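For this depiction, one protein chain was excluded, whereas all remaining protein chains were kept in their positions.
A and B label the chains in the order they appear, each numbered from 1.
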Amino acid sequence: MKFLLITILSLFISFFASAKSVTIDINGMKLTYDKAPRLSSVLKQAVKQGDWYWPSSKLFDNKTTEIESERQEIISELKLLLSDSSERQTQVITDLLTQVESWQLMRRISMRIDYDLARIKEQFNPRLIESHYLLRVAARPEIVNVFGTSHALAEMPHLPGAHISVYLQDDDLDCHADSDYVYVITPYGKVDKVNRSYWSNERYELAPGAEVYLPLPESLFSSEVESLNQRIVSLAMHRVK
Amino acid sequence: MKYNKLIQATLLSSAAVIGLGKNVYASEIGTWNLKEKRMTQSDLGGVGLLQTPTARMANEGDLYLNYRDNEQYRFWTVSLTLFPWLESTVRYTDVRTLPFSSDPGFSGDQTAKDKGIDFKVRLIKESQFLPEMSVGIRDVGGNGYFESEFISASKGWGDFDFHLGMGWGYLGRSGTISNPFCDLKESFCDRGLRDGEFLDQGGKFEFDKFFKGETALFGGIEYQTPWAPLSFKLEYEGNDYSRERADQTNDGIVTQDRKWNIAANYLYKGFDFSLAYERGNTLTLGVSYKFNLQTAKQVKFVDTPYSMQERRKDYFENPQGDNRLRTTLRYNAGFALSQLDADKSKDVVTIYGSQEDYRERDESLNRIGRTLANNFPDRVKEYRVVELSSGKPMVETVINAEKFIDFADYVGTDSKLEDTYVRQSPSQESRGAYEVGNAMGFYYGAEMFWTQSFGNPEAFYLYQTGFYLNGGYQFTPSIGIDANAKVTVLENFDKFNFGVDGFESPIPRVRTYVREYVRRSRVMVDSLYGHWSDEIGDNLYASAYGGYLETMFAGVGGEVFYRPVDSKLSYGLDLNWVRQRSFEDDFSLRDYDTLTGHASIYYQMDDWLKDTQLSLNIGEFLAKDKGVQIDFAKRFDSGVVVGAYAAFTDVTSQEYGEGSFTKGFYMSIPFDLFSLKPSKGRGQIPWVPIGRDGGQMLNRPVRLADMTDIRSPFYDR
Partner (left out) sequence: MIKKIILVLITIHLLSACTPTMRSHYYNIRLAMSSDSDGRMERRLVEDSDVQVAFVKSGDRGWATVALAFNENGQEKWISGDRAMLVTKNGYVIKTIGFTNDLMFTSDLDDLPLPSYQQSSTWTRYQDWLKGEYGYEVYSKFTKVADENIEILGEVFNTVKVRESAEYLGEADNIRFDDQWNNYFWYDKKSGALLQSQQKVSPFADEFTITYASMALSLVGAK
């Protein structure tokens, strides 16, 4: 009896809440919900597909307006920078421009996505109310990515227990070896500015699937380029491809 | 062993999951290679080698407590990194070879003590080609035993850290290089002090001596060994110990056999022990302890806030609703309810009262909102929270119920608490509905105090502790009488061997009878006065009071104060006529009277410097001196507030006496950082190097800035 009542009740609720349906793309598998689902129920579907490495799972939604306008602003700033740069710099900035323009962007939700966590802590189990989401889940990535002002856009094997400088020793990778810092997008959507130079003994390890942004050379005396770097890397976080 | 129990107790939680008991385990898991960067402290306090500072800065909010001990000196220091670019250190020095004074009857066999303050400012951060560079001054608040200025550079290379500095004064006494400023300007060649001479008044910033006289280079190397707890230091000094407080007559008490000093530091359970061999002849032992004021927090034994997934919503239907709401507001949300306006026919619920437990606004509103949402049905669209202070509505928070519930239920990934409410002055409607009767009648309370004083001639540490018993009657929410009695329970102030210092003070003794007041009686009337206060216009408050206003003064006074809700700026004006109270009995008065009053300005400077407040008091002080008192406070993320103040008036430093001008430091610590239950209380640790009569303010019994604090709080927000 009680069960029946609940069923009727939930039918009622879904009737009223069904104005907007939610579609979710899990690694290409499309799910449609009549009522905004909790993250945990989406992840429940995901775990049926395999045993995922949660730390590198990513959730995106389709609220891209702000992100796209940010991309346009970054592009125009890069062009501005291009207009008064040396020949060597020109190549670097053009490369970077091409990269930024080519990115496929959705809004990345910067939150730990983990089926266990979502089930035991409410704050990690939001109701998903936008019309479309993309959930990327995968096995543990055995690589890290390097992008930005690098000639060789590189995918490198992830090295266990290795300091970041080990990845960046290759000169080809890094045409701005005078830069003390690189930016890292961790798999769970946090941006770290990391000192990678010889004089620092602070340890920083790249997580499997981390993305390293080699920044435009920053000046000691002006924070303009630094803030542009910050913006580029923050934008890159929303990259789907 | 008690502490283990305390820790275990913190693991108790009320979250009963699947019928579990109340126990919880939050176990510690560390790291393998990742570690916090280690900084070590110098002998005189502050990040450095042994005798000399380096350019390095500890993390923002790092507070070090240090002790160093050798044959000639003992140093007790507290060093705080106020900002990533500013380090400040206060120091007590015990000169073990000197008596406190030449009169044993005055100070017994106690040895000489001194206080000092150091500052270090970072100029540039380390980068690939540039070292970290800092500039600093040492020992500016005391008698200048170690007075110096320095510029220092530090460059790391893996596990090594190299330092090179240039010092003037104590740090540069060997004069091994010529003063570069001396080449530029003649006046920099001579510091103007002869051998063995020390400052008389002390406490001044002697800008005219900065970077003058003998100059020397100093430096060294730090090495972090492959074994994490152990590091070494090697130091080359710029001081030759030719003029040393501990060896004033050059009897060979302090000599330098070698300019190189070495040390080993060993970290054990958070304590950094150091063993140094200095001057080629002196062993120095030390220990440092660090904690961080940004990150400090305590595990809490609290009820979890209500979940939106199991709302009851049955307040209007449930006969127990009122009782339950009152109880849960108090125990789950920390809100003491004094009035509730909830009408079935209205879609607004208003609660009046005050937050007693949760000092952070977000936490407070989150809990209040969840508690209300758990009681009221969805047709209630607005929760109004009117917070009272001194029985008067001070600030009203209007919570949009729908938005709030979505936020609390984690609907979507964008909602933020601050988008769900508006803070404003209490609306006409809420004021009109407020029943003043709740704010009238008798009240009483007790408060503990602890007064302490370091570096006295009679004993290094003097203290007095007991209660303030407070009681009063409120005739209307605006008019009342209030009394405070001070009851001393424990003290060693009976060691006082003089009441008033022997200094021939040309200015009225408005504060230096303090010893007479505090030792008069174990029970005394601290204050007894009538008062009125009210809101007299938009954001404008006024008060008047008369009677025995504070320990040392009686009189009448009044204040007006302007403070909009959540304004960065608030200001006011107060004026008082006061007469000095007798220290011989509770109620008689002395001859001295004066008019005193200030224009006061409070400015929360977040736009300039995050989490800081500047306060100015401009006017006439108790000793009829005119000038300004400046107070600067910085709040750390943990809620700890650290501040410093100084008064600059038309009293000259000669007239003022020892210390040269009124100045002091304070640290306000939320009890919440220690207690397992949340609490709004704070403890204040004042540190006044020396208190005299110039630049002293009346301790007004009614302060509108305090009364209206919740309208735009700085300490807890």
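Observations on the structure shown:
Operating definition for what follows: a contact is a pair of C-beta atoms (placed from the backbone, for glycine too) under 8 Å apart; a residue touches a chain by one contact, two chains touch by 3 or more.
Note that the structure is a prediction, hence the values are computed from the model and not measured.
When the whole complex is considered, the residue among B:T31, B:S102, B:T249 or B:Q428 that touches the unshown chain is B:T31. Checked against the hidden chain, the listed residues B:I151, B:L164, B:L469 or B:L676 yield one contact partner: B:L676. Residues 2-13, 15-35, 226-228, 270, 289, 291, 295-299, 301, 356-357, 445-450, 465, 669, 671, 673-685 of chain B touch the missing chain (whole complex, contact as defined above). The missing chain lies against chain A, touching residues 47, 51, 53-55, 114, 116-117, 119-121, 140, 158-161, 203-208.
Here, only the chains that are shown with their structure count from here on.
Residues of chain B that touch chain A in their complex: 32-35, 37, 124, 126-128, 130, 155-159, 224, 307, 309, 409-413. Across the interface of their complex, chain B is touched by residues 36, 61, 109, 111, 122-123, 125-130, 161, 178, 180, 197-203, 205, 220 of chain A.
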